[in-house]
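A single protein chain has been omitted; all remaining protein chains appear in their positions.
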Amino acid sequence: MNSVTTFLTQDGGFWVLTFGKIALLLFIVLTVNAYLTWFERKVVALMQSRVGPHRVGPHGLLQPAADGLKFLFKEDVMPGGVDKFVYLLAPFLALTLALASLAVIPFGPKPLPPPFTFFGHQIDLWITNPDIGLLVLFAITALGVYGVALAGWASNSKYPLLGGLRSSAQMVSYELSMTMSVVGVVLMANSFSLTKIISLQDSSKWGLLSWNIFTFHGGFPQVVGFLCFFISAIAETNRVPFDLPEAESELVAGFHTEYSSFKFAMFFIAEYTSMISVSSLCAILFFGGWYSPIPDLPWLQFTHYLPSLILIPFGLWVIFDGVRYETIFGKVILPGLGTAIAGVGALLLAGVWIAPLHEVNEYIQGPFWLLSKIFFFLFFYVWARGTLPRFRYDQLMHIGWKLLLPVSIANVIITAGCVLRWGHP
Amino acid sequence: MSAPLIVFFLLAALAVVGALSLILQKHPIHSALSLIVVMVSLAGLYLLMGAEFVAAVQIIVYGGAIMVLFVFVIMLLNASAEEHTDFSKLAKFGGLPLALALTGLLAAAMIHNGSAVPNNVTPDALASTTDISMSLFSTFVYPFELTSFLILVAIMGALVLAQREKKT
Amino acid sequence: MVPTQYYLVLSAILFGLGAVAFVVKRNIITIFMSIELMLNAVNLAFVAFSQSMPDKIGGHKLDGQVFVLFVIVVAAAEAAVGLGIIILTARNRRSLNIERVDLLKL
Partner (left out) sequence: MSNQPILDHLWIIPLLPLLGAAVNGFFGLKWPNKIVNTVALSSTGISFACALEAVREFVTYVAPTGQIFRKEFFDWIVAGNFRAGFDLQMDQLTVVMVLVVTGVGFLIHIYSTGYMAHEGGYYRFFAYLNLFMFFMLILVLAANYVLLFVGWEGVGLSSYLLIGFYFLRKSAADAGKKAFIVNRIGDFGFMLGMFLLFRTFHTLDFHDLFDQITKQSWPHEAWGAFGMMTIACLLLFMGACGKSAQLPLYVWLPDAMEGPTPVSALIHAATMVTAGVYVVARSHILFEHSETALVVVATIGCATALFAATIGLVQTDIKKVLAYSTVSQLGYMFLACGVGAFGAGIFHLMTHAFFKALLFLAAGSVIHAMGGEQDMLKMGGLSKKIKVTYVTMLIATLAIAGAPLFAGFFSKDAILFSAFTVGGNGGHLLYAVGLLTALLTAFYMFRLIFLTFHGKQRYDEHHVHVHESPWSMLGPLVVLAILSIFGGWFALPSFFGGADYFANFLLPVFGARGEIEGLSEAAAHSLEITLAIVAVASATVGFLVAFWLYLKQPGKPAELAKSLKGAYTTLYNKYYVDELYAAAIVRPLVWLSENVLWKVVDVEAIDGTVNGIAHGATAVGDTVRHTQSGNTRSYAVWVVVGALAIIFIIFWPALHAFVAPAQAAVTK
């Protein structure tokens, strides 16, 4: 029975569960997207020693919501003489594919413990986990080009067309080096399955030394692979410094110049979603996924309480920062939120003495580490945007074809040699 | 009617519709899109058969590279809807019926003889990527090398073709 | 589970439609696409056969799928060169209509 037929033979409960998961994930991701914009603006502002959004809500926390509303209520302009079908198809394509790529990303090692089951289906922390997860991801990324290209073409306007041409060329060329750069990892794991790849980086003995990026065990440290992957991933997601498709100075806004209101928002969300998926991919492939960087030794057990040690102070800070406000925020919401956060942290900490809470704490270790790694890479994205200037187009192509591709191929060769020598048992 | 059968018919219908619309669409971009639909549904069929790797490659290479190239070229040449000319009498009168006859004939032959094909012993089991790579790099290693060479030649050919002749 | 015959019939139909498109369409690029369509149909047949043919040790005969890989590679190379040629033709003859490209005679 292959994966598809297994799906088809599932009962209703499974489907409900899956769709439930999807809905949940969508909700989370969209929210995260929204606040990612806020985060980005804040960080960039910090780097440029500005304040950034601070009007709407405390620290401008409600800015995303405002933006969302704005997108919704803006007039939806459709330029004349466009190819309607394609024009509408493009943003949908972009968003759908971007979101679809999240479906195969595993967020935690273990399914929820026994009491939490759904009509006898154990609840995994992923939507699906095919044996060729990585390939699926790449397939989706490969199709991602169409969103941009078609948008550029359908807008029936020269800047978008140029933007579309550029971006499709750029994405196609960087896809190559991206794919080549993870082959090393695949060789070491001898599998395309993401969970398999992660589980081979088990850090309980050696800590972060057993992550693909550092490990010598059964292979070769994938530092080069990681760099190639991350760079081309940035290019693949059209982010700074590779954001030529939307180079304001040259192409107005690139391929989505002609898109307004919600269709524009779709592209926007698609971009940030793909940022998330790329970051999680980095974490999974090279940085040991859900494994903590700290070896699982008796005298290091206390690190398991890192989450609470972060949550409690954060909660307290929220309370004290909140009470400054005269509005309802200061009175109710922020203190409440802070208390909640701190309380959660405290509960987790209480796991030291209370067995079930300890279970919970153990359980969230995986997701916690994975999410924090993802967060790190997201921050990296923003950081890059805040610091780096944009490349020229020819430079871009040169980096892609003449630097990244050869280097990643060399990496593949070396890794293959090492795997052949010290290969997986 | 088992679930796989339903899925098969859905995908098959999608593919056929895509192929038809490839024919019926006037604008190359639309044709390209419908072809992409065909390819994706074929990939789905491969998955249904259990050929996961081939499915992935189908999407990545066909969908992600070749068709992108097509779309790219269409955009580059800014191709418009095709004009309806009929310079060739033969093509005008003979082409469509003959091609349809071909279709019918092929389909008929398949329907009649297809039942002779053995249905697989291990029902739609997974074709493991490992095995494929094994036979690719052991039995078919020479063709494999040849194809790599072919690609090299193709790249050079494309470069030669694409470069503008020097204005000297 | 689906009988192999169905896949074969489907591939036959797709191939035929590809042929139809090949004859009917006039835009060079579309004709090229129809060739790709035919290749895809053939691939489908290949995979169907390889998935239904048992080999010695109970698994499949994967040769068919390997062939598919080859076909895909060749198609990619073909697309690269063919589209290059198409670009040139379009540049020189200012038209993508294949009936206007009729130098292929004495």
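Some points to look at:
For reference, chains read A, B and C in written order, and residue numbers begin at 1 within each chain.
Methods note: a contact is a pair of C-beta atoms (placed from the backbone, for glycine too) under 8 Å apart; a residue touches a chain by one contact, two chains touch by 3 or more.
For clarity, every value in this text was computed on a predicted model and none was experimentally measured.
For the omitted chain, the shown partners it touches in the full complex are B, C. Although one chain is not drawn, the whole complex shows that of C:19, C:81 or C:96 it is C:19 that touches it. What subunit B contributes to its contact with the hidden chain is residues 87-88, 90-91, 94-95, 98-99, 101-102, 105-106, 108-109, 111-113. Where subunit C meets the omitted chain, the residues involved are 19, 22-23, 26, 31, 98-99, 101-106.
Simple rule for what comes next: only the chains that are shown with their structure count from here on.
Rounded to whole angstrom units, the spacing between the C-alpha centres of subunit A and subunit C is 36. Within subunit C, residues 1 each touch two or more of the remaining chains.
Subunit B has residues 4, 48-50, 53, 57, 65, 69, 74, 76, 123-125 in contact with two or more other chains.
By the touch criterion given at the top, residues 1-27, 29-30, 32-34, 36-37, 40, 43-44, 47-54, 58-60, 62-63, 65-66, 68-70, 72-81, 83-88, 90, 96-97, 99-100, 102 of subunit C touch subunit B in their complex. Looking at the complex, you find that subunit A touches subunit B at residues 1-5, 8-9, 83, 85-86, 89, 130-132, 135-136, 138-139, 141-143, 145-146, 149-150, 152-153, 161, 164-165, 168-169, 172, 175, 179, 190, 192. For subunit B in complex with subunit A, the residues that touch the partner chain are 3-4, 7, 27, 29-30, 33, 36, 43, 47-50, 52-53, 56-57, 59-60, 63-65, 68-69, 71-72, 74-76, 78, 123-126, 129-130.
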